[in-house]
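Note that one protein chain of the assembly has been removed; the remaining protein chains are unaltered in position.
For reference, chains read A, B, C and D in written order, and residue numbers begin at 1 within each chain.
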Amino acid sequence: MLDINIESKQFQTPQKTTKEVLSQIHFKLSDHDFISIIGPSGCGKTTLLRILAGFDDDFVGEIESSDHNRATRKFSRLGNIGYVPQDFSLFPWLTVEDNIKFGLRIKKYSKDDQTDITTRLLRLVEMEEFRKYYPKDISGGMKQKIAICRAIASNPASNLIVMDEPFSALDAQTRNSIQNDLLHIWHEQHLTIVFVTHNIDEAVFLSNKVIVLGKDPANIQKIESINLPHPRDRTSTEFNSIRKELLTFL
Amino acid sequence: MLDINIESKQFQTPQKTTKEVLSQIHFKLSDHDFISIIGPSGCGKTTLLRILAGFDDDFVGEIESSDHNRATRKFSRLGNIGYVPQDFSLFPWLTVEDNIKFGLRIKKYSKDDQTDITTRLLRLVEMEEFRKYYPKDISGGMKQKIAICRAIASNPASNLIVMDEPFSALDAQTRNSIQNDLLHIWHEQHLTIVFVTHNIDEAVFLSNKVIVLGKDPANIQKIESINLPHPRDRTSTEFNSIRKELLTFL
Amino acid sequence: EKSRPESVRIGYLEGDLHQLAFYIAQEKGFYTDEGLNVTAVPFSNGGAVMAAFETPPATRSIDISYLGFAPALYHRFNNPAANIKVLASVNVNGSALIVRDDDSIQTAADLAGLKIAVPARHNMQDFILAMILDQGGLTHDDLGEIIVMGPSDMIIALQNGNIDGYIAWEPHNVKGTTVTIGGKYLYTSSDVWSNHPCCVIASHEDFIDADPETVQKVINVHYRATEWILDHWEEAKSIAMEKMNLSAEQATEAMANIGYVYSNDLTQMTAFVDKLVELNPDVSLDSEYIPSEITTSTQFIDYFVDGSYLAALD
Amino acid sequence: MEIESLSNRKSTQYLIKLGYLLLSFLVFIGVWALFVVIINEGMNNGIRVLPSPFEVFQTFFHLLVTRIDGNNLLDHVGASLFRVLLGVLYAFFIGVPLGVIIGSSPLFDRILRPMLELLRPIPPIAWIPMAIITFGLGILSSSFVIFVGAFFPIFQNAYDGVHRSNQVYADVARSLGATKVDIALEITLPAIIPNILTGLKVSFGVGWMCVIAAEMMGIDVNIGGIGYFINYMKDVGNYANMMAGMLMIAIVGLGINGIFELIERYILRWTPKKQTEEV
Partner (left out) sequence: MEIESLSNRKSTQYLIKLGYLLLSFLVFIGVWALFVVIINEGMNNGIRVLPSPFEVFQTFFHLLVTRIDGNNLLDHVGASLFRVLLGVLYAFFIGVPLGVIIGSSPLFDRILRPMLELLRPIPPIAWIPMAIITFGLGILSSSFVIFVGAFFPIFQNAYDGVHRSNQVYADVARSLGATKVDIALEITLPAIIPNILTGLKVSFGVGWMCVIAAEMMGIDVNIGGIGYFINYMKDVGNYANMMAGMLMIAIVGLGINGIFELIERYILRWTPKKQTEEV
């Protein structure tokens, strides 16, 4: 589906020097992949994701969309990639409902469609009664659920969604249940997901491929395929041996 | 060492109604215990910890210090409990060094002692070179290490330190290394630690007793003793069976 | 004669040709000759001078001031702290009503409904305006609007069409009659009342009691300066031109409208009080702030005007 | 019983609050009266220069209905408010677009901002003489001075708002298919509304201050305004009227603050509550 070939990504520091943040990031993203990216804090995960989502095309390299037979860095400018950012992701001036509707409204869906889709998604994440709430009035876990709903609501043409540590602030219980929700949606809507986390456990539990990044500059330390069936048992021996192995790369 | 008997703790809500946050919290804290408290977000962990630390004595119940043969709720007003709060814990207007020195200065240690103790602790957490930095210029993990140093620097008479989710913002790698540091210090200084976390893994890895709290109001669901020797293997079967068991209580 | 000069703070109105004697005295060093060290305190109108007299003794900022007779009277009747005495006169006449040069405005009666500016309410010019209006059978209430502003702003306002006319002291009247401003004299104050009292010198009773010698010196200087103006008209004119930014023609015309005097014309002053009481409902000889035994304007002027320093001129 | 005791407690708390407010008001009147006595007795040897609080209140109500030179207190304060409104309106319609444009375009930022920075340190009041000589004595002058005072807070807040408005919101919107125009209208604008409100509030404060100064200097030949009124009353020596005018200013100021609070509460219902407040 996508061929990612990033030779290098540099930033200008406040001292006007340049700093290489990404180097030699090469991997393939296939249809219905669930790729997790893990790596130390500040290594460049968000930067990589922003490039994937097409918000940043100031890098050396290329991202090619193989199936549509066109080569462009700006493939996502069409707005066909869902994005769940690391933080502050809901528009605080819109209600829960209007946040989900945002993309639908922009894409000029009919009022009825907007309501239908929103209601279906709110039901899916069990948040129908919070429709009229503003983001400030719901908990962190709820916010994350809504951010995910918003990303998938208008059904990105690419079916691709990138997520940046979406569960970092949640407690174990909420996190577990929302992980299962995500897997459910992923399967249901036949999505392709790129997922950044700093939690190895989570990566192993969710994805079929884990990319481990190093630091200064971030480069790929390891790409691990995980073929365990879902739902996965976190206490199984295979699960833990994969965790252990990944840990050695960090 | 401490006999904790909290019958009830209530808050006044902004709507002027009252809300019970803690109910029937009874447990014992022995010398050199490492107790972890886990529970869902917003259940009352911080509230409980603040009561333990003596910052809040507006509750029904009693906390008795058994070994000193005196019964008082305000035992910690003597300033003999170390406290590592959940957030914003370093004094931002002081350098790393002066943060650690704060308690020593208050307790009128000699200048030389202040410097010696600070240097020793900074060396222990491998942060000597950051002496003169202000908190804003060091990473989250470093801040947490300094907060711990500050809490133990002036050697609380009780040897008791309470910590409120001190590692919540860290990536896996940093978290693992600082967990080991903490165990080292705990053993070395013969400390008693009460540790709040929302990470079951962390609780099982660190402590000899895990208290699982329920919600609305928080009450004790389970007190689990863990007798595995240190260092613990997160991938071992025992470890994972304990994790699994605790998960059922959440 | 004296080694250390006596300090005295004298108030005056900014850019008022009536008070030329003060400018001349400063310029010619008459105060220094008397051994006085003068702090000159500028004010925008007589009301502001009176407010300064009325502040508590500890914070009062002037000892003696040049100001219009009207605000001095008005405040004396209406403010418990306005304990001043008039010591000498400064000029007669010298005010005028300037209106836009328009055929529709020919007499006092045409002022009905117009917007007229005055330097302050209840000051000298406001009072003259009342007299002008009275000639046309009008009162202040018949004007479209009465507006208070500094005399220099009046000229700008007339030029911009913000007002239809104004009444001020010289040289602001003559300045308003240039081609660009487009005003004309409708009445001079001497048209409605020849040789009416105008500016005076007044001092607070506290100061008169405390330092009569300095008061005497100031009056001496004023006398000398006034005489000097009358004796050296052309030279005085050139000083006025420089101080007030005037052309020779403007200075000539303006000074011709002003009668520079020093002695008090008690008859005219009494008439002034009578007219003030008649035209001004706020002013009454019953005022609780003047001694109760005073019931007539003659008695009041006798009380209010202290001619002893003029009498003692050397 | 539970509920009753609760409602009892509530009304008790209410009464306590009211009691404190009353106490505060009494303390205020007391301090004021004391001040008057000190000035009159201590500094003026018993001459009644300053009026007592009671006299001021009496005069205040009297002036609400009695016209002096054709205008009562309400006319004056209304004229002042109108001037402020007009100036702030100009500032709003020029300041917000300029803030957004300069805030989002580095080129304009580089060329126009230093110029504005040069003008900014001149207080609006220092423009009064300039305004009088160029625009005469009328609404043009007064609203110009208020415009100068109101412009910078509004501009700066809009500018800061754009600068600080989170890039992430724009990214998300783009990922959902929003165009540049969509982002400007649907993201930037709502995101900077709190800033603009803050700017407006500050502007009103500054404008209110400027109008009083400008009126004292007689900037507008139409109805004098409340600043004109108090200065005029000083000049004619009627200090009770002067202080009644100040009272009027205080009341209107309180009113403006109250209105802003209501507007904020409504428009900013999506923002988290502020920490403080509660009297």
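Points to keep in mind about this one:
FYI, contacts are C-beta pairs under 8 Å (C-beta built on N, C-alpha and C of every residue); 3 or more make two chains touch, one makes a residue touch a chain.
Given the structure is predicted, the values throughout are model-derived calculations rather than measurements.
The missing chain, though absent from the display, is touched by one residue of B:V60, B:I106 or B:I223; that residue is B:I106.
Across B:Y83, B:F130, B:F167 or B:F195, the single residue that touches the chain missing here is B:Y83. Among the residues D:L74, D:A184, D:L197 or D:A213, only D:A213 touches the chain that is left out of the figure. Along chain C, the points of touch with the absent chain fall at residues 9, 14-15, 39, 41-44, 48, 51-52, 54-56, 58-62, 150, 152, 180, 244-245.
Chain D residues in contact with the hidden partner, per the touch definition given at the top, are 17, 20-21, 23-25, 27-28, 31, 39, 43, 49-50, 109-115, 117-130, 132-134, 160, 163-164, 205, 208-209, 212-213, 216-217, 227, 230-231, 233-234, 239, 242-243, 245-246, 249-254, 256-257, 275-276, 279. Within the complete assembly, residues 50, 53, 55, 76-83, 85-89, 91-94, 102-103, 106-107, 134-136, 150-151, 154, 156 of chain B touch the chain that is not shown.
The rule is simple: only the chains that are shown with their structure count from here on.
A centroid comparison over C-alpha atoms places C as the chain most distant from chain B. Centre-to-centre spacing of chain B and chain D amounts to 49 Å, using the average Cα coordinate of each chain. Not a single residue in chain A touches at least two other chains.
Across the assembly, chain C contributes no residue that touches 2 or more other chains.
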